[in-house]
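This structure is in structure tokens; I'll ask about it shortly.
Of the protein chains in this complex, all but one are displayed in their positions.
Chain nomenclature is as follows: A and B, assigned in order of appearance, with residue numbering initiated at 1 for each chain independently.
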Amino acid sequence: MSLTQPVSVPAAVTTKLSVEHVSMVFERDGKSTHVLNDISLDVGDGEFVCLLGPSGCGKTTLLNAMAGFLSPTSGEIKVSGEVVRKPDPRRIFVFQERGVFPWLTVEGNIGFGLSKLPRLEREKRVAYYVKMVGLEGFEKTYPQELSGGMKQRLEVARALAVNPDMLLLDEPFGALDSITRLIMRGELLRIWEAERKTIVFVTHDIDEAVQLADRVVVMSARPATIQQIVNIDITHPRDISSPRYLELRDGIFQQIGLAHKV
Amino acid sequence: MQDESAARTTVRVRLRPIAFIAALLVLWSIGIRREPSHLLPGPWGVVGGIADLVRHGLLLKYVVASLFRVTWGFVLAVVLAIPLGLAVGWYRRAEMALNPILQILRPISPLAWIPIAILWFGVGDLAAIFLIFVGCFFPLMLTAINAVQSIPAVYVNAGRNFGLSSAALVYRVLYPAVVPNLIVGLRITLGIAWLVVVAAEMIAVSSGLGFLIIDARNAGNRYDLVLAGMLIIGVIGLLLDMGMRSLEKVKSFRWGYSED
Partner (left out) sequence: MNFLSEPRKWERFFWPILASALLLALWHYSVVWSGTKVFPSPREVLNGMGDLLRHHVLWRDIVDSLRRVAAGFGAAVVLGVPLGLTLGWYPAANQVVNPVMQLLRPISPIAWIPVAIIFFGVGDRAAMFLIFLGAFFPIVVACISGVSNVPSVFRRAGRNFGLTAPQLLAKVLLPAALPQILIGLRIALGIAWLVVVAAEMIAVDSGLGYLVIDSRNSGKRYDLVVAAILMIGVIGLVLDLAFRRLEKLRSVRWGFRFES
């Protein structure tokens, strides 16, 4: 598979997000840092795609560009055919739980993007999403009093409440302990299957990528290019001991060049 | 090519505050010229005032007098308040005991102590130094207490873990850990000292920059000297602050700060 040609999406699905030959160079104090090098990628509507790579490789930069927080130095990113120029509520970015607003309650946070709705409608939606992420009983609680996992759920609920087309998640479970992480992955999948949003998920955890994604985009170290795109053809729920899972996972291990034994 | 335009932008950016100050000075002169009978001078009048002071040898004399008092008052306060504050901060019961007293004495303007200062020291340098001492003592003590209490417990535990005696604990863990906070506190308190000395000199002594201001007005409405005095006060206060900030930058203290 050529590394520089746009990778197309399976024919039956419409393309939601299209990254076309994007490169990103940062200038600082006269020094240039090449972070992304000619990245091309298509993401289909309702697809769950993981950007996988070592820390600092530029996958977060790519995600930020998709959200519109950064402009590519060259190349274009299009969502539903429109070029992405600035942040938009249709593409909500989920940070690592620290994006939750500490001065608002759970309800306040979830309702943050809903100020244009009439009050009754807003309250209904907030209640719905509180329930969906499993935070009933904590509506009037402030984030200070929530655990890391709960704060993460809050942030996802806040993102979903505005009914975006896409969710962009930047290592959202990175600050959680590994047990909570497993639980949260299940929750995310459950939510995804209920609402079928397009999701682009950044992680450095190979297992996480293989457990969650439809396709895993393996990225190299900086300057990042796409090394490989792996199609995870196992249906959910995925058995993490199944031979196919292990095969796909090991394939990626090898691709990244990691030793198989600790 | 890029360096050139970058350099040009930096120069332009640096000029902006200067342009702003120039604009203010122009507005000031225009305002004064509209009312020539006004007591306040224009910017040139102030410059003349400074020249006057220099000619009579008063500028240096007054600046030295003010700095002399500040130094003595500040240093005395540091020497007494910091060790005391560190000790009080270390022993919770001591802090509990003294805290209410400190909290009541802290909000009292040093100038309110003037009658007592004059009673004990008479009018003159000592009274002024005492006022500065009082103005610095409480903030410094509270800074020291706070600095000790902010030491993360992990540092103390690690010290104990490595079998440090109490004395070594103080010298090798406590002291380095509190230094960054102390230095910030010193800078802020020096600023307070500079405010107090000027105020104290307006009331209790007959030399110094504060005295200059009150005297210039009383003995003939020399507002050019008043404003000149204010300007010099501002400049010296700023220099003192910058001096302390450069102390904060000394490498061995820097671990306590993120980029400002």
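Simple rule for what comes next: a contact is a pair of C-beta atoms (placed from the backbone, for glycine too) under 8 Å apart; a residue touches a chain by one contact, two chains touch by 3 or more.
Note that the coordinates shown come from a computational prediction; the quantities given were computed from them, not determined experimentally.
A.B. asks: Which of these touches the unseen chain: B:L39, B:V54 or B:A158?
C.D. replies: B:L39
A.B. asks: Could you tell which one of B:L53, B:A127 or B:I213 touches the chain left off the display?
C.D. replies: B:I213
A.B. asks: Which residue, B:L164, B:V179 or B:M202, contacts the hidden chain when the whole complex is considered?
C.D. replies: Per the contact definition at the top, the residue touching the missing chain is B:M202.
A.B. asks: Touching the absent chain: which residues on chain B qualify?
C.D. replies: Residues 13, 16-17, 19-21, 24, 39-40, 91-94, 96-101, 103-116, 118-119, 191, 194-196, 198-199, 202-203, 209-210, 213-214, 216-217, 223, 226-227, 229-231, 233-238, 240-241 of chain B touch the chain absent from view.
A.B. asks: Mind listing the chain A residues that contact the chain we can't see here?
C.D. replies: Chain A touches the chain not shown through residues 67, 69, 86-89, 91-93, 95, 98-99, 101-104, 112-113, 142-144, 162.
One rule holds in what follows: only the chains that are shown with their structure count from here on.
A.B. asks: Can you give the whole-Å distance between the Cα centres of chain A and chain B?
C.D. replies: Averaging C-alpha atoms per chain gives centres 51 Å apart.
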